[in-house]
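Just one protein chain is left out here, and the rest sit where they should.
Order as written gives the chain letters A, B and C; numbering starts at 1 within each chain.
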Amino acid sequence: MTDESIYQEIILDHYKHPHHRGLREPFEAEVRHLNPTCGDEITLRVHLTGRTVEDVSYDGEGCSISQASASVMTDLLIGKTVDDALSIHDEFLRLMHSRGELEPDEDVLEDAVAFRGVSRLTARVKCALLAWMAWKDAVSQASGTAGDTGAGATSEGAA
Amino acid sequence: MTDESIYQEIILDHYKHPHHRGLREPFEAEVRHLNPTCGDEITLRVHLTGRTVEDVSYDGEGCSISQASASVMTDLLIGKTVDDALSIHDEFLRLMHSRGELEPDEDVLEDAVAFRGVSRLTARVKCALLAWMAWKDAVSQASGTAGDTGAGATSEGAA
Amino acid sequence: MSLDVARVRKDFPILDREVRPGVPLVYLDNAATSQKPTQVLDALRDYYELHNANVHRGIHTLAEEATALYEGARDKVAAFVNAADRREIVFTKNSSEALNLLSYVLPLGPGDEVVVTEMEHHSNLVPWQLACTRTGATLKWIGLTDDGRLDLADLDRVVTKRTKVVAFVHQSNLLGTVNPVDVVAAKARSVGAYVVLDASQSVPHMGVDVQALDVDFVAFTGHKMCGPTGIGVLWGRADLLEQLPPFLGGGEMIDEVTMAGSTWAALPHKYEAGTPPIAQAVGLGAAVDYLTDLGMDNVRAHEHELTAYALNALQQVDGLRIIGPTTNDERGGAISFALQGIHPHDVGQLLDERGIAVRVGHHCARPACLRYGVPATTRASVHLYSTTADIDALVTGLDHVRRFFT
Partner (left out) sequence: MSLDVARVRKDFPILDREVRPGVPLVYLDNAATSQKPTQVLDALRDYYELHNANVHRGIHTLAEEATALYEGARDKVAAFVNAADRREIVFTKNSSEALNLLSYVLPLGPGDEVVVTEMEHHSNLVPWQLACTRTGATLKWIGLTDDGRLDLADLDRVVTKRTKVVAFVHQSNLLGTVNPVDVVAAKARSVGAYVVLDASQSVPHMGVDVQALDVDFVAFTGHKMCGPTGIGVLWGRADLLEQLPPFLGGGEMIDEVTMAGSTWAALPHKYEAGTPPIAQAVGLGAAVDYLTDLGMDNVRAHEHELTAYALNALQQVDGLRIIGPTTNDERGGAISFALQGIHPHDVGQLLDERGIAVRVGHHCARPACLRYGVPATTRASVHLYSTTADIDALVTGLDHVRRFFT
């Protein structure tokens, strides 16, 4: 592993020991996103309480980058207000589209700063974004139905 | 004009003072050939007596190469037997497809040896061949109807 | 700031060539294809020697680099013609493919009409003839005036409610005429037709802003704008390209494939099946950089001045008749002419003996030749590296041709 390697210690830790993995109840929205190029796939559920992201649970297959990214994301978003979570989401997107040029804000992104190296690799950006796109999709569906409990809306999307 | 010029004295003479030009009677076959790329066009008639090429008459428009070639051709073919004329035709075709490599037989081709330079220029070979293709077409039609007099078969072809 | 033509010529190695020992090249066949500057040739060589890989989906370093270069070229081309969105730039093999693509994907059927003009290049005529044959639509066309312009009096008669596509040339490769895009496009828009512009001869010679033109699709071709052969461009409005069906199927243009059926990739990849002309896109990107550095306004001003000079000089030649506009307004630097009593083949051949390269024939615009009663013309056409010395050589050459044949 070189210094430039995208496989930062943080990423490997999350990959080998993912946080918040597994699908849980209750949830207001469940989505399935996939990247047909490489078969990466995620099923993700969002549970909102009022304007708070109460839980994000997920399951799926994919490379270390997409798996670690999902794990890091749940750490960051669970417990935040939807607005704060959305602005973290936006900050992560900005980082991933920066081609390695952006100095990420560690206060906002915490462990997710480790993905800076991935942003240099256009072919891998999609992997890092898979979970985030799914979460955005789910949260916008859940916001429509926020407050309901039990099995919410389910949708499919391709990343 | 350089030594390599395709505009040999012989070709210019025939172009400025064409031999046997004009459409004459009698004839057994008349054909019209054209080269749509440059608008070269020839109408050509053949009159056979038995197996002799009694007359070849023609009219048309075109560049100096195509006009001179028609004139030279009539000099060569009129009065020959059809078989001899066909073998002169074949010899001329061989020369024109030789890309300047063939030493033409002056005994057979006479003034037509002046077209050797043209054979180096793939874009101009068609010009030199226009009249010859028309003649071959006409004579094969006339051979079918040889002996008849008056207005014979008329056909159109594109070179 | 104007064009330093002497410096520009140093970038084009072929301009130093002698056609035959002692006979330097005078290249006036630019409407057929342009020459290539060293900057473009270096970009091609660098690509192959350092970065060559297949693009997209590859994650190794070469594939990343090749993809960045290829997509970077798309950005450059998008900026060059001021596309609103890089996804609107589709790479094809040439203009002809771009126009054929449209002729296959635009919806047409019996009762529909397609309108072209009588001055179209065969590449913007034959595809529509074929499309009409396939679909039962009818082809109509706008005629030409004696002085080489579109006959706009035809416009209201020809473009009707049945018109679904109006496809026309920006600058004619035969006549040099620059057409009033705004007038034709406005009429087409008023009946709800798609507007297709063949900009093969304009993009290389003037600044073209696809948004300002208010058309739907624009086609142009790399080899005429100092780029490599083997690459062309279709620009189209994203919302339209998104709706239209795919044209060629294959690798890269798909999203999800099963034996039972497939879905399409997002723009622009939807219209780029198979391995694209990668090196050629990179070369075109370098050409666009080269032209942008010089400034398209400077290129245009230089050619405009040269065209004035040429129109004037040619009209002094005895027995020479220009086919197309004889004045220098709304025209580019392709000048077709007939020399009384002398066939274009002979004109072209004798000029070649003096190293002067012009084109003779119908220039893939046979209907316009027929319209002006000539089966063929001689055409001289300039580009950014052309000089008044080139025109002087041409005029002297034509005098020689006349003397030779009289």
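As a convention for this text, a contact is a pair of C-beta atoms (placed from the backbone, for glycine too) under 8 Å apart; a residue touches a chain by one contact, two chains touch by 3 or more.
Computed from a prediction, not measured in an experiment: that's the story for all the values here.
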| item | value |
| --- | --- |
| Touch partners, limited to displayed chains, of the chain removed from view | A, B, C |
| Residue, one of C:A153, C:L248 or C:A266, that touches the chain absent here | C:L248 |
| From C:V5, C:L41, C:V191 or C:V395, residue that would touch the chain that is not displayed | C:L41 |
| Omitted-chain contact residue, chosen from A:G39, A:G79, A:G100 or A:G144 | A:G39 |
| Hidden partner chain, residues of chain B it touches | 36-37, 121-124, 158 |
| Touch list for chain A against the chain that is not drawn | 1-2, 4-7, 36-41, 61-65, 121, 124, 127 |
| Absent chain, residues of chain C that touch it | 13-14, 17, 19-20, 25, 27, 29, 32-33, 35-36, 41, 44-45, 48-50, 52-54, 57-63, 93-97, 99-100, 103, 118, 121-127, 129-130, 139, 141, 221, 223, 228-232, 246, 248-254, 256-259, 261-262, 273-280, 345, 348-349, 351-352, 355-361, 364, 366-367, 370 |
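Note that in this section only the chains that are shown with their structure count from here on.
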| item | value |
| --- | --- |
| Per Cα centroids, the chain farthest from chain A | B |
| Euclidean distance of C-alpha centroids - chain B vs chain C, Å | 39 |
| Multi-partner residues of chain A (at least 2 other chains) | none |
